[in-house]
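Other chains dropped; remaining ones untouched in position.
Each chain gets a letter, A, B and C, in the order it is written, and its residues are counted from 1.
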């Protein structure tokens, strides 16, 4: 009985934790403990916000590129920095082993601007139908390039050593759709008949594509 | 000299055509004759707007599905109806021969809602990383389905006869990126080395994919 | 006591149902069971989303037009398809008996694009002050017309048989304000003195207008 009472009280307390909402709306720090899901994230009580809510450390640490793609994306978005909620921006560090590739992908909710910190990258994006025009550029240390929102793009290390880039995206949660993973590694899989028709190849080519282990270097 | 004067006057006239801008801003009919390119389209003088600017005819005509995909998209967006400019919506009719496929594609600037007018369609979309979850549904006449903005989606005719669907999109210019065309049919092509690594297959598989004739059923 | 405990537990469970919020934000399916009201709708846990959340069936069924207006609107918006939440688009089917009328109304939160599936419609919209210009068009099967956001518009069946149109709107919850209903059928009524002055007619004309039974063909 007492336990019940305590559980009840703590429940009431939990619900009322933020029950004196401040007028302050300079920011809306994501509250990952809230059971409520909204477009974006529910905020914690602004009076409880602290500098750490706007902070992340470790972006100087190289990502592990020991994988078939030879690349790794370390994202710093609203999942890592709750204070980014509602603020429309995020970062990512991209590490590349020699020949490492960040394969064709889109960000459904953001444009990307990338700066090369080390090494040499070959980058590109493809415009939408009907042109499907490929824009490419070889980038060296200190070079900057832009990938417009929603367009398919990629980056590959074409230098001799490792490469590192820093990317900023115009959303606190831009999303990533790696084309190969979404098309050939969907769960459950898209039927091979359908994909064979879509890509105008034999079904066994599709089967081969679908049997690859679809590592996700970017989520 | 007189000719020059007339040319000059007509130029001045052309430039001043809209020089008494009306207060009316209930709409902004796209002016496809303007030399000025802005985000969206420049408007014609609102005083010159007429009902035909908001009109299109012929959406009852089947598209020609005699092509390898067995499908055809007839778009009705700001290019077809200049009055749609700035209004954030458009339509498309999609015709399918038996087994016809509207192959995996994204709309970088819009959500799609589709209703089946005739036939039976198998439709689906795939969520972004890391889940890449496939949502599918078999649709019959009168059924409606939603494809959220930016996600890869497809529709295939799985009935015995032709199929027809009507789709609405949440932009007057939603854009279309057909995955196969943008990845394997880009102009100039993306290097087969890069794609072989991205899709983790042999380069000759990529070469086969790139050698297909990339029909564009949707632009 | 046990009952109480179960009620409490189920309450805790209900609240915690979505307590492990996924990173996935490709969509935000409306959760109509949530006690929380926000601008738009609270989302259900994205991990619980299923194809049916993006689905509606029955838009091939004619609406019942046996009413004084001879028309019926069947809406397919976020109320019918919870997956439309936050996605900015919806549909409606409009059925018309011969001479049936979808009377003058506005959508406060959306532009409408309409295609005639069967029959012949006379449609129009009126621009804002000071012009109040009427734009009209007679539409046949396959014709498309646009009604810009917030403007008063109407559609009437002017063919011999029934007519059917499909409309798309640029909001998942565009709203409808039927002018006659809102002005003469408000609850409680607007005073007849005020309306007589507004419409510059005798009060008994207003009384006659207010005594009509204001059927709502569109909500």
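Rule of thumb we're sticking to: contacts are C-beta pairs under 8 Å (C-beta built on N, C-alpha and C of every residue); 3 or more make two chains touch, one makes a residue touch a chain.
These figures come from a predicted structure and were not determined experimentally.
Student: Copy number for the full complex, please, knowing 3 are shown in place.
Tutor: 6
In this text, only the chains that are shown with their structure count from here on.
Student: If every chain is a node and every touching pair an edge, decide which shape results: line, ring, star, complete or other.
Tutor: Contact map by chain: complete.
Student: Count the residue numbers both subunit A and subunit B use at their shared interface, divide by all numbers used there, and answer same if that is over half, different if under half.
Tutor: same
Student: Please identify which chain has its centre, taken as the mean of its CA atoms, farthest from the centre of subunit C.
Tutor: A
Student: Between subunit B and subunit C, how many degrees of rotation does a Cα superposition need? Round to steps of 5.
Tutor: In degrees, rounded to 5: 180.
Student: Using CA atom averages as chain centres, what separation in Å is found between subunit A and subunit C?
Tutor: It comes to 36 Å between the two C-alpha centres.
Student: Can you check how far apart subunit A and subunit B are, centre to centre, with Cα atoms defining each centre and the answer in Å?
Tutor: Distance between chain centres: 26 Å.
Student: Give the residues of subunit B touching no fewer than two other chains, as numbers and ranges.
Tutor: Those would be 128, 131, 149-151.
Student: For subunit C, which residues count as touching subunit A in their complex?
Tutor: 1, 4-5, 8, 11-12, 15-19, 21, 23, 25-26, 28, 31, 34, 36, 38, 40, 42-46, 85-86
Student: Name, in rising order, each residue of subunit B that touches subunit C in their complex.
Tutor: 24, 26-27, 49-52, 54-61, 76, 81, 83-84, 87-91, 110-113, 115, 117, 127-128, 131, 135-137, 139-151, 166, 168-170
Student: Along subunit A, where are the residues that touch subunit B in the complex?
Tutor: 68-69, 99, 101, 103-104, 106, 108-109, 122, 124, 126, 128-134, 149-152, 154, 156, 175-190, 194-195, 197-201, 205, 208-209, 212-214, 216, 218-219
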